[in-house]
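Of the protein chains in this complex, one is absent; all others appear in place.
Letters A, B and C mark the chains as written, and numbering starts fresh at 1 in each.
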Amino acid sequence: MTTAPARRELLEGSAAIAEAMIAAGCRFFAGYPMTPFTEVLEEMAARLPDVGGVCMNAESELEAVGMAWGAAATGTRAATGSTGQGLSLMQESLAEISFARVPLVVLNMARAQGDYYQATRGGGHGDYRHLVLAPMDVAEAVELTQLAFHLAWTWRNPVLLFGDYYLAHTTQSVAVEAADFGPPPDIGWALDGTTGGSGTARLVSPLGTTKRRDDVGYDLADHYRACADATAEMLEGVAPMVDADNVSDAEVVVIAFGTPGRYIRAAVRALRDDGVKVGWIRPISLVPFPVAEVAAAAASARAVAVYENNQGQMIDDVRLAVLGQCPVHFIGGLSLDHSGFGIAPDLDVTTLRARIEAVVEQTAGAS
Amino acid sequence: MTTAPARRELLEGSAAIAEAMIAAGCRFFAGYPMTPFTEVLEEMAARLPDVGGVCMNAESELEAVGMAWGAAATGTRAATGSTGQGLSLMQESLAEISFARVPLVVLNMARAQGDYYQATRGGGHGDYRHLVLAPMDVAEAVELTQLAFHLAWTWRNPVLLFGDYYLAHTTQSVAVEAADFGPPPDIGWALDGTTGGSGTARLVSPLGTTKRRDDVGYDLADHYRACADATAEMLEGVAPMVDADNVSDAEVVVIAFGTPGRYIRAAVRALRDDGVKVGWIRPISLVPFPVAEVAAAAASARAVAVYENNQGQMIDDVRLAVLGQCPVHFIGGLSLDHSGFGIAPDLDVTTLRARIEAVVEQTAGAS
Amino acid sequence: MTTAPARRELLEGSAAIAEAMIAAGCRFFAGYPMTPFTEVLEEMAARLPDVGGVCMNAESELEAVGMAWGAAATGTRAATGSTGQGLSLMQESLAEISFARVPLVVLNMARAQGDYYQATRGGGHGDYRHLVLAPMDVAEAVELTQLAFHLAWTWRNPVLLFGDYYLAHTTQSVAVEAADFGPPPDIGWALDGTTGGSGTARLVSPLGTTKRRDDVGYDLADHYRACADATAEMLEGVAPMVDADNVSDAEVVVIAFGTPGRYIRAAVRALRDDGVKVGWIRPISLVPFPVAEVAAAAASARAVAVYENNQGQMIDDVRLAVLGQCPVHFIGGLSLDHSGFGIAPDLDVTTLRARIEAVVEQTAGAS
Partner (left out) sequence: MTTAPARRELLEGSAAIAEAMIAAGCRFFAGYPMTPFTEVLEEMAARLPDVGGVCMNAESELEAVGMAWGAAATGTRAATGSTGQGLSLMQESLAEISFARVPLVVLNMARAQGDYYQATRGGGHGDYRHLVLAPMDVAEAVELTQLAFHLAWTWRNPVLLFGDYYLAHTTQSVAVEAADFGPPPDIGWALDGTTGGSGTARLVSPLGTTKRRDDVGYDLADHYRACADATAEMLEGVAPMVDADNVSDAEVVVIAFGTPGRYIRAAVRALRDDGVKVGWIRPISLVPFPVAEVAAAAASARAVAVYENNQGQMIDDVRLAVLGQCPVHFIGGLSLDHSGFGIAPDLDVTTLRARIEAVVEQTAGAS
């Protein structure tokens, strides 16, 4: 495998994610331009040819996900992505890719954070789940991007990387080194590209109710049950990832994911500096969600506060972890700048700090 | 408006839903055949021309939802639908229809119940929600279908009717009478079809980042915030619908929706006849979910048990209502017959009764 | 019907086409932005609300054509469009709309002229044809746009308006007056929008091979034969439109359509001024093609020359008209500027004149 050499340099998030995909062995990328996903697509278009890979500029997200699916089904490490709207158009395919048990990495370079439900519950049909990783900054994105490929190929299931406009555009000094996850998993069915099939490839997608299905030995009910079992096994086999600080003695624990996690961390640290007993938790994996960590924090806190740049979606997962141990306050809300891509300019650390303080005061009064 | 005359007759669920749509004023229907949705499509194709309506057999679900969207945007009462796979393909459109604030009725004649997340969290992007109604039998489907149109046009938002294979195929004696919801809401923007525009129609979908958007007076952030407000208002303005029995003194309350609700009701009644203190709750509206009713039941019960024909999706909503007041047991699981359409033959009332009894015994031991 | 008042003013082609659509009664427009179609979409978004119409910004061309189809099927005058790539994505729908016998106006604001085959032979399946009109300038676009609606609703068939980047961007002083084509044709099946169906709407799209088709009284073979007959009747019933000059005594007749027709006209006039016996023909309707006019010109000429900004597509139709009466020379070829939208800067009237002269000289030598 041609690996990209490690290089510490100033990279925009989109370029860093592209380098990390290449370091992870990704050799096929397809997408349709849509800000802020476009930036990653452009990087891949510029970089993949250097390493013998192929980048396709599709004419729609439906086309892009189909291409990536086909490429991945031949055994090539492949990825696609879009922003939320484009991922909506891919939902049927993304569900079927899960049922076909084809590994794939999918980027959502989201506008705000309104796609949490889409990412974690999917919009597809049936009992599937995607693993979802949400980096906070460029360096973490480099790590998680590579982990996404490892997890996708280990569990033969799509893995979603949930980024945003800020991640795409922030410049940071990073070294993109190929992570070592040990020997690649034997997925047991891949084609060998130009050399023709030499593996033990199988029909990886069930035919519908056709006369030949019996010949092929397929039973649709069996197939869906096997998929459900594989999903359950995956969700148990992957350890939730979480970042946290000042939780043990916190009266109020604030929870946020992705880029806003940095703002929340800054607001919490400022409050701590002023002696206010607050802490924060940042789920890094949204699926699986760090239930145990949130539950433990809630057990010793007076309240939990949730920040999301949407009308309240992750708060479901927080409540499912807290399960009534303490009140759960929502301190987020849809906050968009004029372009509709990201956080409104009036939402800064000071504002967030004030919202957290309001919860602290309310909680103190209530106890 | 040409209304269908009430007629009590033996109707299959698919025919009854078709009659109810026509009684509710639906004059445009589009779909792509996929069992068990096909049956409704065929009925609409046979019936709509009689009342001056149009039925389109699309070549894909993407095409079908586009047609229904366009028809609804002209002011015609329109509907579409599919089974879960097809709805996956519609997710981008269904989200955008919400953002365009166009009313539409959407049927999911589901295979099993694995599309609960899709129905209640959507697979689209951003902060939208669809109202979701899940009838238990043909008579209720007739009522809820008409209610779906009333709610969709009242709130200018898609409403989803969540049925299944059994609902489509069960024959029941019903009278399809046009329900009277009072004067139709003034949606304020509809076209008048052939007579040209005479209302106050507006651009109901934002242009992207184009030079003309400012001329049009659109601000994308404003638009999404307005949509979020409208969604919040709708979710507060619609009363949850629920069916329940024997809850007040129940030690175990069983929760199920849709067709399986009938099996659970039968199992619970049989247990009551034998003196076992069990009750049941059937959410009729999945969005909004009957949180208060479930919470109240959980307050006085030793445990709640959830049956779904999937790996566990509605159980999230149940836990969010129970919030730790008592244990929540899962007694469901994906159960498919050979075709993959519905419940496996070995899952009958006796089996469900045994599962409920197991929860009762476990709960009694725990207290 | 709310008609736009006539106003002579400086309008860009895109704005003029939008005004003409509104004057023709168009009250529904859907599209996905793609240059140079975007410009028309933006105008419609800005103008339709003023006249009580609806403009939808779709997320793909597939969605756009579905919306327009649905709207048109309710009886609303509707249109959609794109540039060539987007129209490719609509081919299945455009063919089916013909088979459903739904009227619709479709714009191709093309890049160069490589979509001639697509426009005239379609990319859909089966024996359908769209009428195709290709304006040369803004004033003609205003007329043909209105004619397109009249023809579409007269023949219940899509009509394509074939424009380009120059047409969209040229500014010209025009008065957009509603053309009077006499009383609107009785299409006999339209819905009345919000007031419910009162016409004699029929199933306008056949169900596939389903059990109910017999009930509905459909025979697929009958349906396709009826469509073929309707297409044949339409192609005979519509008179070809053509612009021409200096043909009667021309030794070489040059043929070109659309915007390049103006360049050719200028080159031919310059040659005439210098005493060279050349003439030109500009097909205004590409379907039906002005076969008789081209055949008559070829009968008295020594040669015919064809200019198209592509590798040679209309030349098929020219040869089919000339049928060997004289040689047919190709003086076109793909000529793109850097953006890929239009004619390369080195292709001017002087160059075209030189190419025509080369044919004249070659022909003189041959006779």
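The working rule: contacts are C-beta pairs under 8 Å (C-beta built on N, C-alpha and C of every residue); 3 or more make two chains touch, one makes a residue touch a chain.
Not measured: the values here are computed from a predicted model.
Asks: Which residue, A:68, A:110 or A:152, contacts the hidden chain when the whole complex is considered?
Replies: Selected residue, touching the omitted chain: A:68.
Asks: Looking at C:243, C:316 or C:357, which makes contact with the chain not pictured?
Replies: Only one of C:243, C:316 or C:357 touches the chain omitted from view, namely C:316.
Asks: Where the complex has a chain not shown, which of A:55, A:254 or A:314 is the residue touching it?
Replies: Final answer for the missing-chain contact: A:55.
Asks: Which chain C residues touch the hidden chain?
Replies: Residues in contact with the chain left out: 35, 62, 83-89, 91-92, 95-96, 110-112, 114-115, 117-118, 121-127, 209, 219-221, 224-225, 228, 231-232, 310-311, 313, 316, 319-320, 322-325, 334, 336-340, 344.
Asks: Applying the definition given at the start, please give the residues of chain B touching the unseen chain.
Replies: Output for chain B: 59-60, 62, 85, 89.
Asks: Counting contacts across the full complex, list the positions on chain A that touch the omitted chain.
Replies: Looking at chain A, the ones touching the missing chain are residues 1-2, 25, 27-28, 30, 33, 38, 41-43, 45-46, 48-49, 51-59, 62-78, 92-93, 96, 100, 189-208, 210-212, 215-216.
In this section, only the chains that are shown with their structure count from here on.
Asks: Quick one: superpose chain A on chain C by CA and send over the rotation angle as a multiple of 5°.
Replies: To bring chain A onto chain C, one rotates by 180 degrees.
Asks: I need the residues of chain C touching at least two other chains; which ones are they?
Replies: Residue numbers touching two or more other chains: 59, 62.
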